[in-house]
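Notes for the one structure printed next.
With one protein chain withheld, the remaining protein chains of the complex are depicted in position.
Letters A, B and C mark the chains as written, and numbering starts fresh at 1 in each.
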Amino acid sequence: MPSEVRTIEVGYLTRVEGEGRMKVVARDGKVEEVVFSIFEPPRFFEAFLRGKHHSEAPDITARICGICPVAYQMSSVHAMEHAFGVSVEGPLRDLRMLLYCGEWIESHALHIYLLHAPDFLGYESGISLAQDHPDIVAMGLRLKKAGNEIVRVLGGREIHPVNVKVGGWYRLPTRAELDHLATVLDRVHDDAISTVALVATFPMPDVSRTLEWVSTRYPGEYPMLGKTVVSSAGLDIPVHEWNDWFVEEHVARSNALHSRIKTRGSYETGPTARFNLNSELLSPGAAAAAHQAGLTAPCTNPFQSIVVRAVETLHAVEAALQIIDGYRAPAAPAIQFVEKAGEGCGASEAPRGTLFHRYRLDAKAMITDAQIVPPTAQNQLSIEEDLRLVLEKHIAEPDDRLRTILEQSIRNYDPCISCATHFLELEVDRG
Amino acid sequence: MDRARDPVALFAPETREVLAVRRETADTVTLTLAGGGRGFVPGQFAMVYAFGVGESAISLSGDPYRSDVVEHTVRNVGAVTAAIGALKPGGVVGWRGPFGTGWPLVRARGGDLVIVAGGIGLAPLRPVILAVMADRGAYRRVALLVGARRKSELLYTEQLAEWRARFDLEVEVTVDAATDNWRGSVGVVTRLIPLLDVEPSRTTAMVCGPEVMMRFSAKELLRLGVPSRNVFVSVERNMKCAVGLCGHCQIGPLFACHDGAVVPYDRVAGLMEVREA
Amino acid sequence: MERRSLSPDGIRSLFVALQQDGFRIVGPAPVTGSVTFAEVGDFDELAIGLGLEVGPGRARVVESPAMFGAIGGPESLKRWQHAPQRVIWAGERGTNGFTGSAVVEESSGPVAFFGVRACDLAGARVLAKAIRRNLDERDLTIALRCTSFAPTCFCTSMGTGPDVPEGGADLVLTEVAGKTRMFVATAASPRGEALLAKAETKPASAADVDKADALVREVAAAMPRAFDPAEARSALAAPASGWDEVASRCMACGNCTAVCPTCFCVTVLDRTDPTATTAERIMRWDSCFTPGFSEMHGGPVRSSTAARYRQWVSHKVSWWWEQFGTSGCVGCGRCIVWCPVGIDIREEVSAAIERSTAHV
Partner (left out) sequence: MSPRVAVFKFASCDGCQLSVLDAEDELLAIVGAVDIVEFPEARTRREPGPYDVGFVEGSITTPEDLERIKQIRQDCKVLVTIGACATSGGIQALRNMADVGGYASIVYAHPEYLDVLATSTPIADHVPVDIQLYGCPVSKEQLIETITAVVAGRRPDLPSHSVCVECKARGTVCVLVTGTPCLGPVVRAGCGAICPSYQRGCYGCFGPSSNANVASLATAWEAVGMPRPALARALQGFTVGAPEFQEAIRAL
């Protein structure tokens, strides 16, 4: 009997940020090859950061990704502050968290409503979803707008905000600006609650797996601006020990680096990882909504990530309101520090997962070396493992349906391919 | 502020229906709009507004004695003129006017009259010709010199033919390039000026066309002996309001929209001769 | 009219009286980096004890012995008289053409302009002619005569200050800064008088009045002459050459026209909704330095920076006379301070006068 070979290829993945492709091959019902690859052209950020002044890093690295610029700004300022031996705390740090809440709300709402929900509801896009369910999409846009409004008010604009600097801010928000944000957030609080309830009703493929979940941690907070890195397998290290535990590798078919935990292998970072490691730190409303949605840690079905994202969105709305409520303006928009040579590491929680930065600075505080490890590169291996699992489980499905589920399982990670192709050195194995 | 007297009310156009569209050349049409010209003087213009696209200064090009309709001849050079030029009968434009100064018809009475037009510059002069012909006895010799780049760019060709057939009107037409079986005069319109059979000291000249053409025409007319105060040109400048509020149309101390567009050449000679760029 | 004197607390009571009368109050306020006119909700939001150290292309906030010491901040009354941007017409497409109407500015309540100077008032008068719109008759002006001046000031040359002309304001204050701050007030209109009656005042002593007047006279005497407006008018009447040197410094950025209290030029823009069924026309500040300003199809009439600078200066000090019967420049010096490269209109006009006399 001739062997049956099924190849499913998606040459250009849609509804993800950046340019990637997917290919799976099964022979006689057995998975033979699973590839999620990235062909977005590299832009050499780490290379041209060399020779730039440390103060330029937040603005430059923001341009790695238009969907999570705040994450880049945060990880880079933390790395620089680490290098100078200072740390930004108190209200200045609270404002950073507030900005980050804005990015989470914006990015999660975008992903949930415009990119991912269509998969669950059988639409090709949020645009066509809006034709049949304008109320649902309008709710998503309201939430997204509220998130964007935080970033716009604190940062000056929604994409590549201009107000973040090493040591703090260029300008502090006024009380009136913060009150305006509180009003905006109050208005979407119910939307955020409804979103959790809505996505919890989505039909989910029934898949379960456990893997090593990784996130940053800051005592007493659901992670955003991390101090340490923890994992479900017991890892608990200061951020600056990152390179002792994690390693990036070059893989032939991809314009990006893959990372793994030394000696252990693949891991997952992102909303599910954060939730599984920190669910007890969610805001009260978010914790209640998660409970009501039947979501408990550990969440092992990758398709439930959409529910986790909705819970995190609600958490961000509530956390933002709490920050605004408790905010007392500090004396100055930024702390003073002495520039010096050294090395600094910083990590924070981009909507898609942990984003690690490391810089070496010379005596003039110019960057001599930069390393950036974005979440999508870290998740690439687990994305492929999920694809394998889903393929095995749904191998009986017709090609079209199978392709849809496979693409959907990639979108579980909200992959951000622009981020992944930041890389420094190129060693392409062309086999 | 005295909000009641907010002058922005001056910017509000009335709406007018397009009654007829006549194609003049590949890029130029003449529109007939419902509603009169409010007693406009030949040489005046209106602000014509295409909904959602914008407003342009466009001369009144029709018969000044008609009080039921106005005509505009529009050359498509950009977004607004394209939108106006694409209108069909039944379409609607916004309209405010008439604005600006007119050609000095009263002053020209009893003397010779020379009309020099280049390209679309014939549009604001057509009402002059129509007015003169309705009252032909009031003027002595009347000459019309028309220049165009080529035959296919001549405006009002049927009317031009009628005018040429008349004995009481001297009409000379010239093109820059002899294409499309052109058998008439070739060369720039200014070359026809020295050949004019008029009494210079009793002549009024009205010139409209591109700025260089007006400058050279004026020079030729002065050389012929026409007094500089009798030479009139039409100055075009970017106009955003037509009521002297936007500042765009200034040329020296003049606001082209209300001190012009028609001005005696001696008022702008100094301004037109220095290259502003 | 009788002159009264006010202590700082008296000034506060004047402010409170304005608030009670329902005025929005525009006065000198500290804004990041400067002190300038802004709307304030409370007396303590005013720039009390602050001054400005200004020069060509430079401004720094400093402490001031005077209660209101700042001269030369970027804002004049223009922002309240002639909004930077507003919708002037709105229309809608219908089955038969379209309908629309002018959008006349809504009144947002009368404004009290507090602490405005002679040049600011002159600027507002000159601007009113150009935009054919006076200040609202319900607005109130509380002027402050200058008892000091900035190195960029040249109101005496332009005949606009430092004294406030009769009828130029509703109430005129003169600050006599000494060990104790004190103000001499003159009501200059019945409304000014009514306002003054509501404040804590006492009769001003002859000595105080003399001192106040002397201070203003001293300013007038000490301010250097910039140029002769009549000479400027004729020297710049015809476009001449000679503007290349200033054009090598001018960035055509438009800051000068924006801060000028009398520069009035606007552009009109169109906006539509995504389906092009509704449209708006917007009026927005423009500047003779922008490339679109003199655009005709084929390019701008004035493409070079030299042509644009010449246009601006010639209009200000010469052509304005023919258009509006006055100089367009009131000598406030804002264009000098707020030009990032400190181009000084006094020097450029003087140079042009020199060039024109050298030609004859």
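In the analysis below, contacts are C-beta pairs under 8 Å (C-beta built on N, C-alpha and C of every residue); 3 or more make two chains touch, one makes a residue touch a chain.
Because the structure is a prediction, the values reported are computed rather than measured.
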{"item": "Displayed partners of the chain not shown (whole complex)", "value": "A, B, C"}
{"item": "Chain not shown: contacting residue from C:F23, C:F43, C:F227 or C:W338", "value": "C:W338"}
{"item": "Omitted-chain contact residue, chosen from A:R6, A:K23, A:R93 or A:R171", "value": "A:R171"}
{"item": "Which of A:I38, A:L99, A:A117 or A:V137 contacts the chain that the document leaves out", "value": "A:V137"}
{"item": "Where the unshown chain meets subunit A, residue by residue", "value": "12-19, 40-45, 47-48, 50-51, 53, 56, 59-60, 63-67, 69, 110, 114-115, 118, 124-128, 130, 134, 137-138, 141-142, 144-145, 148, 156-160, 162-163, 165, 170-171, 333, 407, 418, 424-428, 430"}
{"item": "Residues of subunit C (touch criterion as defined above) contacting the omitted chain", "value": "31-34, 36, 57-60, 73-75, 79, 84-85, 248-255, 258-259, 269-276, 279, 284-285, 287, 289-292, 305, 337-338, 340-342"}
{"item": "Subunit B residues that touch the omitted chain in the full complex", "value": "52-54, 78-79, 82-83"}
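Here is the rule we use: only the chains that are shown with their structure count from here on.
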{"item": "Each chain counted as touching subunit A and subunit B at once", "value": "none"}
{"item": "Identity of the chain that, by mean CA position, is farthest from subunit B", "value": "A"}
{"item": "Chain closest to the assembly centre - both centres taken as Cα means", "value": "C"}
{"item": "Euclidean distance of C-alpha centroids - subunit A vs subunit B, Å", "value": "65"}
{"item": "Length of the line joining the C-alpha centres of subunit A and subunit C, rounded to whole Å", "value": "51"}
{"item": "Multi-chain contact sites of subunit C, meaning residues that touch two or more partners", "value": "none"}
{"item": "Partner subunit C, residues of subunit B touching it in the complex", "value": "1-9, 11-13, 15, 17, 51-55, 77-78, 91-92, 94, 236-238, 240-241, 245-248, 250, 252-253, 255, 270-271, 274, 276-277"}
{"item": "Complex contacts: residues of subunit C adjacent to subunit B", "value": "81, 86, 88-89, 91, 93, 96-107, 130-137, 139, 237-241, 264-268, 270, 272, 276, 279, 281, 283, 286, 288, 293-297, 300-304, 307, 311, 314-315, 318-319, 321-323"}
